[in-house]
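Missing here is one protein chain; the remaining ones are kept as they sit in the complex.
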Amino acid sequence: MNYKLLYFASLCDAAGCSEEAVSSAACDVRSLYAEIAARHGFSFTPEHLRVAVNGAFTDWEQRLANNDEVVFLPPVSGG
Amino acid sequence: MNYKLLYFASLCDAAGCSEEAVSSAACDVRSLYAEIAARHGFSFTPEHLRVAVNGAFTDWEQRLANNDEVVFLPPVSGG
Amino acid sequence: MEAFGISATPIAVDALRRELESAGAGAVVCFEGRVRDHNDGRAVDGLTYQAYVELAKAEGACIVAEARARFSVERIVCVHRVGDLALGEVAVWTGVSAGHRGAAFDACRYVIDEVKARVPIWKREHYVEGAPEWLHPAAR
Partner (left out) sequence: MEAFGISATPIAVDALRRELESAGAGAVVCFEGRVRDHNDGRAVDGLTYQAYVELAKAEGACIVAEARARFSVERIVCVHRVGDLALGEVAVWTGVSAGHRGAAFDACRYVIDEVKARVPIWKREHYVEGAPEWLHPAAR
């Protein structure tokens, strides 16, 4: 399936891009992160991240649909 | 002895003046208030008031000196 | 400028806020008390504040010193208005700057709570209907 991924803050630095289109056999959020984290060398484990699909927070067991926008969110530091 | 009294808020309304010079035999704050409250018909008892002498809060047993400035302060309502 | 002031003219909020600026201040908390159009169910159309100015300034300065001792703050400014105020006017303004927001919130709250409880200032409410009244809340 095809996904659009957005990267922010240190994940953007680690990925070397702010977004990318990926083609993957992963069909849930957790599997997709495992694949992406391995490829980019992300040091965060899922316990340290939140995840959003199509602009809304969701959980790691969320099933994905073709063309979903998926974002792994490192710990926030606004304010 | 001679005292200068200042009146604020409802005590000013009740006394009909914002300050007055009084000549009194009272030589402590509590006695002076009893005399003044009777004359002006003040409804507050000492428990409801604070008292200041020469610009500083004090207590009801404070002895007075000639020419002291004495102020009986009704409950405050700033802010 | 004094940390606590009494003003017979409208409070210059912007100038006071600029006094709080400091390179180490990551947090600024400001409180404004304004004249509301109602109180205790009655329609209000203005207030008069009267102060025992000499003692009010001393007690206000004491409260600011207490807040400085209790909380880790950079600057504290508080000004209370006296005289006749229209609806919406600022009756009291308190601003605190600090390294972190917890201290700024706590110190600002402390100062306004203590000012309202202790500083010799009195409010006379003017009502849309009926005679004005001095408020002496603790005597209720």
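A few remarks follow.
By written order: A, B and C. Residues from 1 in each chain.
Simple rule for what comes next: a contact is a pair of C-beta atoms (placed from the backbone, for glycine too) under 8 Å apart; a residue touches a chain by one contact, two chains touch by 3 or more.
Model, not experiment: these values are computed from the prediction.
The hidden chain, counted over the whole complex, makes contact with A, C. Not every partner is drawn; the one left out touches chain C at residues 14, 21, 23-38, 87-88, 99, 101, 104-105, 108-109, 112. Chain A residues in contact with the hidden partner, per the touch definition given at the top, are 6, 8-10, 12-13, 44, 48, 50, 52, 55-57, 71, 73-79.
In this text, only the chains that are shown with their structure count from here on.
By C-beta contact pairs, the most connected chain pair is B-C.
If each chain is reduced to the centroid of its CA atoms, chain B and chain C end up 26 Å from each other.
Averaging Cα coordinates per chain places chain A and chain C 49 Å apart. Residue positions of chain B in touch with at least two other chains are not found.
Residue numbers of chain C whose C-beta contacts span two or more other chains: none are found.
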